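Worksheet for the structure shown next.
Just one protein chain is left out here, and the rest sit where they should.
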Amino acid sequence: MKKKTPNKLKILNDPIYGFIQIPNSLIFDIIEHPYFQRLRRITQMGFSNLVYPGANHTRFHHAIGCMHLMQKAIRVLRFKQVAISKEEENALCIAILLHDIGHGAFSHALEHSIVSEISHEEISLKFMKKLNEEFEGKLTLAIEIFEGKNARKFLCQLISSQLDIDRLDYLKRDSFYTGVTEGNISSDRLIAMMNVKNDELVIEKKGIYSVEKFLIARRLMYWQVYLHKTGLVAENMLVNVLKRAKELAENGVELFASSALRYFLYHQIDASNFTEETLEMFSKLDDYDVLSAIKEWANHNDKILSLLAKMIVDRSLLRIEIQKDPFNDVYLEKKQQKATKKLGISKEETRFFVFTQQIRNQAYNLKKPVLILNKKGKLKDIAKASDQLNLQALTKPVIKHFICYPK
Amino acid sequence: MKKKTPNKLKILNDPIYGFIQIPNSLIFDIIEHPYFQRLRRITQMGFSNLVYPGANHTRFHHAIGCMHLMQKAIRVLRFKQVAISKEEENALCIAILLHDIGHGAFSHALEHSIVSEISHEEISLKFMKKLNEEFEGKLTLAIEIFEGKNARKFLCQLISSQLDIDRLDYLKRDSFYTGVTEGNISSDRLIAMMNVKNDELVIEKKGIYSVEKFLIARRLMYWQVYLHKTGLVAENMLVNVLKRAKELAENGVELFASSALRYFLYHQIDASNFTEETLEMFSKLDDYDVLSAIKEWANHNDKILSLLAKMIVDRSLLRIEIQKDPFNDVYLEKKQQKATKKLGISKEETRFFVFTQQIRNQAYNLKKPVLILNKKGKLKDIAKASDQLNLQALTKPVIKHFICYPK
Amino acid sequence: MKKKTPNKLKILNDPIYGFIQIPNSLIFDIIEHPYFQRLRRITQMGFSNLVYPGANHTRFHHAIGCMHLMQKAIRVLRFKQVAISKEEENALCIAILLHDIGHGAFSHALEHSIVSEISHEEISLKFMKKLNEEFEGKLTLAIEIFEGKNARKFLCQLISSQLDIDRLDYLKRDSFYTGVTEGNISSDRLIAMMNVKNDELVIEKKGIYSVEKFLIARRLMYWQVYLHKTGLVAENMLVNVLKRAKELAENGVELFASSALRYFLYHQIDASNFTEETLEMFSKLDDYDVLSAIKEWANHNDKILSLLAKMIVDRSLLRIEIQKDPFNDVYLEKKQQKATKKLGISKEETRFFVFTQQIRNQAYNLKKPVLILNKKGKLKDIAKASDQLNLQALTKPVIKHFICYPK
Partner (left out) sequence: MKKKTPNKLKILNDPIYGFIQIPNSLIFDIIEHPYFQRLRRITQMGFSNLVYPGANHTRFHHAIGCMHLMQKAIRVLRFKQVAISKEEENALCIAILLHDIGHGAFSHALEHSIVSEISHEEISLKFMKKLNEEFEGKLTLAIEIFEGKNARKFLCQLISSQLDIDRLDYLKRDSFYTGVTEGNISSDRLIAMMNVKNDELVIEKKGIYSVEKFLIARRLMYWQVYLHKTGLVAENMLVNVLKRAKELAENGVELFASSALRYFLYHQIDASNFTEETLEMFSKLDDYDVLSAIKEWANHNDKILSLLAKMIVDRSLLRIEIQKDPFNDVYLEKKQQKATKKLGISKEETRFFVFTQQIRNQAYNLKKPVLILNKKGKLKDIAKASDQLNLQALTKPVIKHFICYPK
C-alpha cells in the first residue's frame, strides 16, 4: 500500500458542511484505497439527474459527509457524558465511511441485474473484510458494529436505524443537490438532540418536532424525488437494457463492454459463486463502464438493445402513468399491441417497452422505533409521543402502480 | 404629502429574497408615509429575541417581503392565464403591504392591554381608510380586497387564507432570522403551484407534499418558536407590567411615559371611543415607547411595577412549567404562598407573578380548506387528497397549559 | 449574583453559524449579567437599517458570534500544536465577548455626543474591571489580553489586529443581515489558515487569496454599507439632535428623557469625571432611551430640536452629496441661505441642517501587517507576498467629502 506523509491533505471542502476534516492517517489511507476511490465514479442518485440536473453528487462525497456527521454525533454524545473510546470513535467513522462501499454502478438500479440474490450490504461486508486483511485487523471493530453485533446497541444504531447518520447525510445532501429545498433537514439539530439511554440511541424530548419534520421530509423526498416518474422510467429502462444485454450474452452474441462489465454480463453471479475474483471485478465496475457500453449499444444490430440504449442516451424515454390501483390486463395488452406495431417487434419482446410495476414507501417503521427521551428519563416511541400528528398513519406502507409504454 | 422624484431608490436588499423591487411611485409613497415607517420600530416577533437572538426583524421588513411574494404570485397566475388587471395587481400589493399596519407595539402581546376589544385588523382598516383619504381614493380596491368583499374570491384569499402570502413570508422570515432552519418553507415552490379554479385560490396536485410540509413546518414553528416557554413568560410579564401601570394610572399615580404611551395608559380605549385622535396617537406608539418606559419603571416606587420591570430588563424571568392538563388549585396556591413570602407582597398581588394560562394551536382549519386541483380539474380538500399523512388529525386544536411563578 | 443551575440553556441558534455553544458556567453568568444583556438593546449597525431593512442585529448577537469563532480559532491552533492553556482559552472567550461592552447607544454615532474624550474601548475596560470585582478576579487574564499586555502577542492579536475575530464576525454578520452578499467573507477558511509563528498570529501561504479577498470585501462594505450616504445623513442628524438637546439642557430647558439619558444630557461627562455612578448610568443607556426621546422631541417647542427629531422619525432626511474634493465655501453658503429661508431659522442655526464633513477609510494598514507564513517558515507582509494585486495601493487612505442640506 502506498505510504503517505502524515501532513498530507486532511481537509476537504464541502458545499454543505464547509470543511470536512480527515481525522487520522488510517482513515486517510482507507479513503485513498482504490476500492474507496471507485465511489467517485458512482453517482448517489443514479438517473435522478435526468430530472434534477444538479444531482450529480457521488457516493464518495456522501460517505465523506457521513464521516463528518459521525464526528459531530460523537462530540455531542461525549458532551452528554456518554463514554465512547478512541477505538470506538475510529470504528464508527470507518463503518459509516464504508457502509455503502458495496454499492454497484448506478446505485440501486443495477442491484438485481448485474448480480442476483446478493445485496449491496453483503458486498460491502466482503469489501470490508478484504480491507481488514490489508490493514492488518484494524477494521475488526468497525465490521462488528456494521454487522450490528456490538453489545453497545447505540453504536450499531448510529450506522443503521431509522435515524442513522446515513439518512442524516443523504437526505440533506440529496435535497441540496436537487434543489428540492423542502427535503432539507436539520441534521445539526437532530444530532444535537441525540442521547443514549439503556445503550439505545434516543432523541431528547425537545427534538420531537424535528423528528416529525425529518419523517415528513423523507416522505416528501421519496415521492417527489426518489420515485419521480421520469427517474423511474429511466431506471427501469436501464435495468431492461442490461437484462437484454445479458440475454444476448448468454446466447453468445458479442457486445461492446469493458472487461469488468463483460465479466458480469457473461457470467451469472450470485451469493454462491461470488469469489475473490468477483470482488476484484466488482471493484472495477462503475457508472462509466455501464453508460459507455449503453452508448455503444445504441448502434448494435439487435433491435431491442439498440432501441433501449438510444432512448436512454438521448433522454427520449417511455411514457409513464402512475396510479393507486394496479393497471388491468386489458389496458396493458392494448399498450403491448400498439408497441408491436409502432416498434415492429414481437409481442414477447414488448416486455422491454411495456411493463407495470409497483412502488412502495413506508414513512415510519414501527418495528425499529425512534425513541423519545422525556425529562424524567422515560422512553417512548415517537409514534406515541407526538401530541397530535398522526404518525401511526405513516406506518402504513403507501403503494402505487405504474405502467410504461412507448410514446 | 412629500413629493418624490420618480427615479428614487426602487430596489431594496433583502437577505432572504436578494433584491426587492418597489413597483411604482404610489406604492413608494405609501411606504414613505410615517404610518408605514412606524413599522420599522415594531419587531415582528416581540420578545422571541430573548430566546433567538437573531430574531430582530421588523414588521416593516415583513410587509415589504409580502409585497415581493405577491408580485411573484401575480406573475405565476398570469403565466397560467389567470387574468389580473393592472388595478388588481396594485390593489393586491397595497393590501398585503398594509395588512398588518394596525399592529401595536410588541406585536400581539399588547393587543389587549394597550387597547381593549378592538383587533389589530380593525385598526389596520382604520389606517387604510385614513390613507385612502390622503391618497385620494387610490386604495379603494385594496380595502375591498382586504375586507374580503371582492367578488373574485382568490384575490381576497391571497391576502387572507390558510396559505396566504402573509404566511408564506412570515414563516420563511421567522425561520430564517431565528435560525430554526426546520421551519423553513419553500415559498417559491408553493407559489409556483398556485392556480385559480372557480375563482378560488387552489394548489396543483404535484404541490401536495409541499403543502403538507408547509403545515408541519408551521406547526413546528408554533410549538418550538412562537410558543417557546421563555418567550411566553416574557410576553406575559410584559402584559402584566402594562396592566399594573394602567392600574396605577387609573389611581392617578405618576408614571414615566412618552405622550403616546401616556395617552393609552391614562385613557380606556376600545372600539367605541377609538377616534381619529386615537388613531394618530396609536400611530406614534411603538416598541421604543414601551421598552424605554419599562426600563424607567424599574426604579418606580411601586414595588410590583418595579419588580416586573426589572425582571424584564435584566431577562431574569419567572419560572414556567408547561403540561397537557390544567394545573390544579392546590399547586397554584402553593406557588402563591411562596411568592408572598419571597417577594413580600400580598396574596392579591401575586396575580402578577403567579398565573396559569392555556395556549392552543390548530395546525389545519377544515373550515377554510386548502384546495388541491387534480389533473382532471377537480378540487379536493387537502385533508382528503393526501394519500397517507393523517391531516385530519391536524384539525384538532392542541391545547396546553402553563404556570408561571418566581424562581 | 443570581445563581444558575449548571444544565441551563447552553446552546443558542444562530442564523449564520447554526448552533453556538456556551462553553462553561462562568461565561454563562457573564452573558446573563445586566451589563451584557444591555447589548441586546443596541443595534450593531445603528441607522444602517434605514437603508438595509434587514440590518437589525444587535451587539449582543455579534459578541456571542465572536465567542463562537474564537472557540473555532482555538481549536484550529491547538490542532496545529500551538499550546493554549485552559485559562488562556477562557480569557480569550471572555475578552472577545466583552470587547465592545463599552459601546454606547446607536454604536459609533453617539460616541462623541453623549460623552466626550473617552473612547468606547476605555469604557469597555471600565466595565471589565467592574465585572472582575464581581467575579472575584476571574477576568484578570482576559483584561490583560484585552489591553494588549500579554507576552504571547498572538493572544492579543486574536482580539485586536487587522484580521482579528471581531472583524471576522462583524463583516460576515453585517453582510448577512444587510443582504450585501458581496461583503461575505469566509471566516471559516481564514480561521483554518491561521497559525502562530514567533508568538505572532500569521496566515499560511495558501490563505493568501482569502486574505486579499477579505481586504477587498471589507473595503466594499465600508463604501457600500457603513458609509452609505443615507446612513451617513441619518447618523449625522442623530448627532445633531443630541447636540441641540445638550445645548438646551445646558440652558435649563426641560426635555423628555429617561433618567439615564437625562444624566448625560444635563452633565458634561469626559474621562476625568467618569465615576462609578457614571458607569452605572451608562449601563442603563441604550437605543431605546435615545430613540424614544427623539420621538417625543418631535413635538418640542424648540424649532430646531423638533424639526430634526421629526425628520429622523419619519425618515425624511436631509439631502446629501458626496465627492472627492472638499465643498467650497460659496456652495456651502448658498445652501445655508436657502435653509434660512426654507426653515425660517437664523444663519447661525443652519449648522444643524447644513454641514460638510470628510469620511475616510484605509483598506490596509501597513503598520499592523497581516503576516503570511510560507512553507519554509518565513514571514512576509501580505502587501509584499501578494504576487500581483497591488495591495500597497490599499494602504493609502481614501478620503471623501460630503455636504448635507435640506431638500
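Going by the order they are written in, the chains are A, B and C; count residues from 1 in each one.
Keep in mind that, in the parts below, contacts are C-beta pairs under 8 Å (C-beta built on N, C-alpha and C of every residue); 3 or more make two chains touch, one makes a residue touch a chain.
Here the structure is a predicted model, which means the values were calculated and not measured.
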{"item": "Residue of C:Ile123, C:Ile185, C:Ala257 or C:Ala385 in touch with the missing chain, whole complex considered", "value": "C:Ile185"}
{"item": "Listed residues C:Ile216, C:Leu279, C:Leu343 or C:Ile359, member touching the removed chain", "value": "C:Ile216"}
{"item": "Per the touch definition above, residue among A:Ile30, A:Ala142 or A:Val180 touching the missing chain", "value": "A:Val180"}
{"item": "Touching residues (missing chain, whole complex) on chain A", "value": "2, 12-16, 18, 32, 34, 37, 40-41, 43, 49-50, 52-54, 56-58, 60-61, 64, 176-181, 256, 258-260, 284, 286-289, 291-293, 295-296, 299, 313-316"}
{"item": "Residues belonging to chain B that touch the chain removed from view", "value": "11, 18-19, 188-189, 192"}
{"item": "Where the missing chain touches chain C, by residue", "value": "181-182, 184-186, 189, 206, 209-210, 212-213, 216-217, 219-220, 223-224, 324, 363, 387-390, 392-394, 396, 398"}
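Note that in this section only the chains that are shown with their structure count from here on.
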{"item": "Farthest-lying chain, centroid of Cα atoms versus that of chain B", "value": "A"}
{"item": "Whole-Å gap between the CA centroids of chain A and chain B", "value": "44"}
{"item": "Euclidean distance of C-alpha centroids - chain A vs chain C, Å", "value": "50"}
{"item": "Shared interface positions of chain C, touching two or more other chains", "value": "18"}
